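The other protein chains are all here in position, but one chain of the complex has been omitted.
Just so it is clear, A, B and C label the chains in written order, and each chain counts residues from 1 on its own.
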Amino acid sequence: MLTAVIALSALALVSSLLLAMVARAFAVPSNPKVEEIEGALPGANCGGCGLPGCGELARRIADGKADIDSCPVGGERVAQMIALIMGKSYAGGLVRKVAFILCGGDDQVAAKRFYYNGVRDCTSAAILFGGDKACQYGCMGLGTCEGVCPFDAMHMLPTGLPEVEPVKCTACGKCVAACPKHIIKLVPVDKRLHILCSSHDRGAKVRKICAVGCIGCTKCVKEGPEGAIAMQNNLAVVNYDFDIPDTVAAVCPMNTIRAISLDGSGDNAGVKAAAGGGV
Amino acid sequence: MAGGKFFGGVHPEYNKDLAAARAIEAMPLAARLVVHFAQNLGAAPKPVVKKGDAVKKGQIIAEPQGFISVPIHAPTSGTVQSIDIFPHPVGADMQAAVIIPDGKDEWADGCNVERDASRFDAEAIKQIVRDAGLVGMGGAAFPTHVKLSPPKEKPIDLLIINGAECEPYLTSDHRLMLEKPAQILEGASYFAKVLGVNNVSVAIEKNKPDAIEAMRKAAEKLGIAVRGLDVVYPQGAERQLIFALVGRTVPAGALPMDVGVLVQNVGTSFAAYEAIRFARPLIERVVCVTGRGIVNPRNVLVRIGTTFGDVITYCGGQQPDAGKVIGGGPMMGVAQYSLEASVTKGTSGIVVLKQEEVAQFVGEACIRCGRCVRACPMRLNPSVLGIFAERLRFDDAGEHHVLDCIECGCCAYVCPSRRPMVHQFRRAKAEVRRKAAKAS
Amino acid sequence: MEEKKEREINESLDEAMPRFLVSSSPHIHDGTRIGDIMRLVIIALVPAALFSVYLFGLRALLTIVISVGSAVLFEALWQKMMRKPVTIGNMSAALTGLLLALNLPAMSPWWMILVGSFFAIVITKQFYGGIGYNIFNPALVGRVVLLIAFPLQMTAKWVAPSAWGMNAVTTATPLGKMREALLSTGHLDVHLTRHEVIDLLIGNRAGSLGEVSVVLLLVGGIFLVARKIITWHIPVSFIASVWAMSGIFHLVNPARYADPSFHVITGGLFLGAIFMATDYVTSPITPGGKLIFGVGCGAVTVVIRLFGAYPEGVSFAILLMNAFTPLIDRYVKPTVFGARKEKAKAAA
Partner (left out) sequence: MKTLILIIVSAVFVNNFVLSRFLGICPFLGVSKRIKTAGGMSAAVIFVMTMASAATWLFYSHVLVRFHLEYLQTVTFILVIAALVQVVETVLLKMSPTLYRALGIYLPLITTNCAVLGVAVLNIQKQYNLIQTTVFGFGAAVGFGFAMMIFSGIRERMELCDTPVPLKGTAIGLVTAGLLSLAFMGFTGLVKQ
């Protein structure tokens, strides 16, 4: 028994001495905060922050090269946790954003110019005359955004438009970057009024090719609060800093403006209307 | 140096007999011309006319921007009705001028005068070629004067006049060689003069024996060799043509001038002849209007800017079951969505296919049969490239040399799974280039 | 259906505008479909299959029918279950079933065929996503699973050949006989008389359904090469390397290792080399890779036949090389036209 104890202790002693020596000889300086921060991050490695993975972001934050609220997925909660680790203060006040598709032109209301046959991917399809939709600004409906969403928050509807599930969406921004038509925007979840069009075409042309496109009539600009809706190159654009009453939607002759509840408050009729095309 | 057979290639049904026997005929002026500004590879020229301006035939309506750019000329006299966005046959919507001809077809000053070309030196010829708006008329539309200006350390010792016309259906170069052999060779002689080259070869696929015969006859006195080439697509692609003719391999990522060769299309040579001898800028070209979807296939001499619709109407219109209109040949041409697309300098043909002839991409899984590997004239592995592109793994596609793809279409032509490979490669190439541009 | 509806809606929207089909180049196609290729391979196998019916009787026909039928059924059922388009029309499942049948003995019980067919179609092929994605040759996995799970049925019950299978006598395969002799007496008793060689070539011997007739398999192979369905690389390198390797061992010790020609014309080598190893999905895509693949198959076959516990190694060899295929494909790439010069330049 004694020999066993002695043998084991000796072995342990020799091993630990060896390890200590090696650790000394091959020491690498490291920042313990990196691991802590990485633990606080969601760990989905979605790339929403623009970096290859959560580990890389953790390293950047620890080195002070990235802000503590750089993770769009984790939002306020994660930012606060990281602030604790880094010994910084975090003000908060970040309103959750979700992706939103600024196009209402599904297959029933928006015209197509040709029969497309080829790769089922929006960016690839845009190589050929910018896509088969007569509206050059509209959603092409091939589901590239659905494919890149790491959170299964985006689904193509049979009508040819994608739909965002606000609950699942983390505003990682992958779909925003992937959309070749740049019609997906991150919008504050508490705002209800949206203009579902991105077309800069003139009104006459829009009328011809899409039943729900913005024709630039400026009625909404006049109806809404001062500066809340602005005309930009034939297109009405919502400034999400403002709270706009739902009633503004009623003045739109094309039903382009819709009141949609993204955070689950109020009625969700608007969402259904958007999904169904609203005609 | 002896030539050889290049690797790969396919043997599509050529269908050249549809229009090969029809002599070139000049199409009457259309009621409305849509002249695109961007007609050359490189920088698009800048418009210098505005709505309401009166223009003369041959007058410059867009000035070149930078070296790799050529001017655009008014194809006839008339007024500029508007400047707007129109479908361009290369596959995008672009800015174009709508010109309403006044019917007088009046030349601008200094144009259309016969002159003695022997007084021009190399620089003068280059300048004329540029001012006349010459671009490669085989389809790529690369400015000719740029090609004629190789850097000093890369001397050219061989000029190849490319009459291979390997694209199925098309016969415009074929007819041009039959009808204007002497003029083509004279144009080629100006190129030779600019480059200081004595060695000129005309390369024609053997399926055009009459064209070989005609060119031989004209070339005899000039000491220019006319060579018949095996009939295999893409025989007319520069790299493959050079290898087949003289056995030189153009390094990947390099240009023919790196091996001392310059290739010019027969149509370009003819345009050079017109520009240098008669001071006629490039405002019209031979377009082969063909395919089973066309009522009367024929070869027509068309003003640049004539809409496809007008050209097709002139050729008897479309058959009722026409399903696809292609600007260019069926292997590399671009399918058009609108007949408002207009003839540009690079439009070698308008092919209208019947619905049942059109290849439909299904995009089933790759079964790795290797037919594309055997067909690819660039010795790529289209199978794996296509799989990478399909999964949006463009970095891997780049590693497998997707940038060397010449988009000849051989892989997709033979693919039993009907995968849209060329489409995928175009996307992949764009992504790889974008990434490289970002990095630098 | 959906697409059609979509078109109608759109047409009503803009009747005025004619709509063309727009896709990327090329706009024409040589017309070949996957089904055409599979059909040609099946046609190339028909002579061998018919001959097996002649040799082993209706049992052979029954085996083929059960195998093909179950393979097609499994594929259709799985695809229905997964809500994928059913692709039995491209005949690849039928081909797998036929190949599996040709790799089985004529006496195979029906339930065994079903098990093999299930492993081939569902586990080896559909688990990976169906046609084009499988890593291993489905028919061979089916066979090897049966070989390991039911060794008695798979190795001991061979029917001796006779016209239309009139007298169903069980016997052993030539390779099996050789091994038995080797184990019991310690030396070979393989004497290749001309008569025996002819018997072996024609296929007048015991064996699994499709492997017996070298001549008919060769005819099918030549047909496939002529129709450019397969290339010569894998069959030739496979068979040649078996011949060469077994030849070397034969020279070293003729009493223990059989004549190389015997090794080439017995067993499933021709069936394997021409029809199994050349399976598109599971073999390398480049000519160079194919040669490596073939030589690898040959080497492993000889090692297993001469030193392993199994008398026949073709199936295992091909499966093993299937596993190597991704690595071969990764490192044996075609040289891009013009790339060699670039390298030379970079070196200079």
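Keep in mind that, in the parts below, a residue touches a chain if its C-beta (ideal position, glycine included) is under 8 Å from a C-beta of that chain, and two chains touch if they have at least 3 such contacts.
These numbers were taken from a predicted model, which means no experiment stands behind them.
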| item | value |
| --- | --- |
| Displayed chains contacted by the hidden chain, counting the whole assembly | A, B, C |
| Option from C:F118, C:F223 or C:F324 whose C-beta touches the chain left out | C:F324 |
| Interface residues of chain B (partner: the chain not displayed) | 365, 387-388, 391 |
| Chain A, residues in touch with the chain not shown (by the definition above) | 3-4, 7-8, 11-12, 15-16, 18-19, 22-23, 26-28 |
| For chain C, residues in touch with the removed chain | 82, 123-124, 126-130, 133, 135-136, 141, 144-145, 148, 300, 303-304, 307-310, 313, 315-317, 319-320, 322-327, 329-330 |
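Please note the rule applied: only the chains that are shown with their structure count from here on.
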| item | value |
| --- | --- |
| Chain A and chain C: spacing of chain centres that average the CA atoms, whole Å | 49 |
| Separation of mean Cα positions, chain B and chain A [Å, integer] | 43 |
| Junction residues of chain C - those touching two or more other chains | 19-24 |
| Chain A, residues touching no fewer than two other chains | 113-114, 117-119, 127-129, 132 |
| Complex contact set, residues of chain C against chain A | 2, 6-7, 9-10, 13-14, 17, 19-24 |
| Of chain A, residues touching chain B in the complex | 113-114, 117-121, 123-124, 127-130, 132, 136, 147 |
| Footprint of chain A on chain B - complex, ascending | 87, 91-93, 334-335, 337-338, 360-361, 363, 390, 392, 420, 423-424, 426-427, 430 |
